[in-house]
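Next up is a structure, given as structure tokens.
One chain of protein is taken out of this complex; the other chains stay put.
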């Protein structure tokens, strides 16, 4: 696979990790470490005035990871752009995971608002990584307005259901000129491996790791699976066949033929 | 996962590897090494009198791997038993991968002859690991006659098609009291990971590794994927859901609710 | 299932049929008849001045079917709106299948241009049935601007691959308040039945019927499959189970228990 | 499709139906009628001396259907053969659905005992239709001992899960010289259609029809779906493609190319 | 005085020399869709009247019922 | 002497003042299932006879055909 | 005497002329990973001390937290 470079920044790891829903700051920090990820998503939220300390991220060494703040909670382009500005102010990075999810049940992204926000944010100097449905035409349009990647979903956020959009993601990968990051719904290492084997440039995982009983072990599991898939793609896999292909020799049987 | 023990022999690696179809002895030996496998299948064949040297296995250090000779080529129980005896004489191990495959197109196993041979071979002191269709009742019967594992197929040998028998293998895993080794048809690391995540105790891979352009890299890829899946199972994965489960907080939005 | 009503027009048949790619006008007319469809798509094209007669539709009795002209060929909203106007002038119906497909390889729809065109066309008095990717949020937005249905794709047009977008179409169906017509990619009767069983209100089929060796028989096959699925949904199907559920009695065995 | 002939008996309908689990004798008789089936399975059970009347089958007009008694409840070949003899005595037909299912949870068939019983029953003059796992080699062996069909399972009995064994059933169909009847697990009309489209000669359905809220409607739904699939196969379906295949003309666009 | 026989696995007291036909009538079993095994031998409907039961006899009375 | 117009993107020579109806007849196009746009304006069938063509006019003649 | 301002959507009473820096301190909010918007304008950390609050001011204090 060609090296993963997003907005001129090279990444050695093809696993990006989210920081939500971990049971403790320590488990989160340790899982991020174990994942080998170099890009870590965070959310922006109002400080709770009744409980102003949020220790969750305290354990994370920010010097070691690139932050990717998201616009979760935004229901339209305007809210997303406003959140993006807060994100840049708070994290001091122009990198942004653009999420516009008006529907509270499936948290699926709005293609119209996402494109609109992306266009504006690119103009404002953001490096925009948009979360999208597995829509090849939308992916092209986001590329065209200057997004740094496209991030199509495998399945609804947090559903752990795996690569349910395989056929369309395959088309996105075939047509994309920016990196394709499969985001949302990857629930097990085999799901992540399948996405990379299919040709995705990276995957973003949060829930599957955070809600595992042992998040650190699960982070490491995803790390290994992503490395496995990357290796496999580079190893030049043989194709599938309908008939069997004997793995033992077809000569030298102990009988008179 | 509980430790993998077959016939009182513990295995650290849940990846078993076949040695057929490699482009060279060196690539085979290096791939076996890279796979981390401790159990390596071989076939038995008549020495070719016109070309008596078979350098293929020469590069392998037999002191480091347990050999698992197979009965490939056997079309019925009688041929399998005869081959097994040759196997034991040549390899000096009672371990045996029992294959009885009368059909030359799909190389699918014969359940009747496999059980018959298994019963006899167990009595003869062999440690029998039978290659079978994904048949839960046959698996139980093979257990009952003393087989050390059952090895249901994912798809036809060498087809690289993946876990096409998932539903029935799930039942075999649920009911088995001996280790379940998924054999045949696993074409990519994600397939192997899926099998282990489902609860298989190990996988056996040959073609996918041997026919890759870079067998050593592919061997390592399968190794990592199997480790990933094992880690994931032990990490206590969260379940699947239909609806989305937000990965970012659902409070603190920048709007008046 | 509740009766299918689109824009106050009731339909008895849940199978809509396209008229492209048939081998002859006669086979097309006979297939349309055999399909039982009451809604028939057509395309708009410039008259070829070198060969001004187009006999293809001559065999069709327009008094018996509602025409649904499409905007195939449109690459953006502007072209679609212009085509829509031609369509209305030529067919004298405000009904319109809105297609905006900038990509020539997969003919996938553009969500942005589709919404833009839909909004304008609804204002112009058209009854708009938009062809879309399986995107639940886009479907809601199209509903909101007044579309009469949404028509998510099963797979790329003419690919005959079946319901590859099942998970997302399920969400569209759950959330839609207008009829959901699964369009594109349904290649066999079982695919159409699966869509209806899942809860789709109707399906639109063209290629699978038109390129069959016997289009009339295939049209009838789709008709029966759609009726079967509709009947099944109304029959209150039992659910799936993991374990077996005996179909013969579990008492009265000929043995002492 | 070539006509369905089993043991020299032609069948017009490719849907066979079971009579277990219906809510009433009337609904059962009406569902059998609605299914169009010509072959109807029954089970054999001891008369309950405390309640000797079994009205369930009273409503069925036995002159109109061929009975196919099963050996449900048999756990090995010996029990199956004994049940078969009772079946022949009670129903006065040599036709027999051979079921040998030692496992009470998944009711999966035992390949060894099934073959053993089949061999004996054929010698005793029975027309044997064995229920089997989707095992191509076993299917050939059952053919070889004179079985009239093979009846591989789609999924566990009564599970309504659909064609979970598709890949192996495809091989059985390719290799069989007797009719292949897909039995067990078909839960919706689309599942039955898929089996016939794949090339199965017939399907046997019980639970999906019997436990529907309206068994008569469900029986009719399966009838239509099976007819649809049969028609479709005979109609010469076009193949699948990866890219789109436009269904509207690719010339005559309203723009200067 | 009665004799003991086994019917469908249950012990029953019947009068000596009773026929299978008579027993079926007593039990309220219509001789329809039945298979009857008397001491391991199938007997046909036309033999029900002639077949008489002795002490220790085993009778299996089987009917076909709804099944899949 | 003739004038030049554009019909369906192609340049055509026609007599000045010819009507759309006449042009269609010349071209062998039956006025059925048609939509005609004359200099960007749709004209109905009943206007074909009255609509006359001048030099530089643009005409789009569109028909519906089989499509999916 | 105090003035009323809005902080994160809630009405608060503060002393007139208090600085953002002082308010953060009063609220127990460490000035880390914060973005602060004062009447719709972002202000940087180095401006917290100089920015003073007047009646009716709106303040959004936002922090980044764990998220996916």
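Note that the chains take the letters A, B, C, D, E, F and G in the order they are written out, and that residue 1 is the start of every chain.
Everything that follows uses one rule, which is that contacts are C-beta pairs under 8 Å (C-beta built on N, C-alpha and C of every residue); 3 or more make two chains touch, one makes a residue touch a chain.
What you see is a predicted model, and the numbers here were worked out from it, not measured in a lab.
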Neighbouring shown chains of the undisplayed chain, as defined at the top: A, B
Of B:28, B:74 or B:254, the one touching the omitted chain in the full complex: B:28
Touch with the omitted chain, as defined above, among B:15, B:43 or B:115: B:43
Touching residues (missing chain, whole complex) on subunit A: 246-249, 252, 254-256
Touching residues on subunit B - with respect to the absent chain: 18-22, 28, 41-47, 49, 52-54, 56-57, 67, 69-70, 72, 85-91, 157-158, 204, 206-207, 210
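The rule is simple: only the chains that are shown with their structure count from here on.
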Joint neighbours of subunit F and subunit D, given as chain labels: C
Steps needed, at fewest, to go from subunit A to subunit G via touching chains: 1
Result of counting contacting C-beta pairs for D-E and C-E, higher pair: D-E
Reference subunit C; chain at largest CA-centroid distance: E
Repeated interface matching D-F, over half of the contact pairs identical, chosen among C-E, A-G or D-E: C-E
Chain separated most widely from subunit G, comparing mean CA positions: E
Centre-to-centre distance between subunit G and subunit C (centres being mean Cα positions), rounded to whole Å: 55
Geometric centre distance via CA averages, subunit D-subunit A, whole Å: 45
Where subunit C touches two or more other chains, by residue: 18, 20-21, 43-47, 70, 72, 86, 105-106, 108, 156-158, 161, 206-207, 210, 246-249, 252, 254-255
Subunit G residues counted as touching two or more neighbouring chains: 9, 60, 62, 65-68
Interchain pairs in contact, sorted by label: A-B, A-C, A-G, B-D, B-G, C-D, C-E, C-F, D-E, D-F
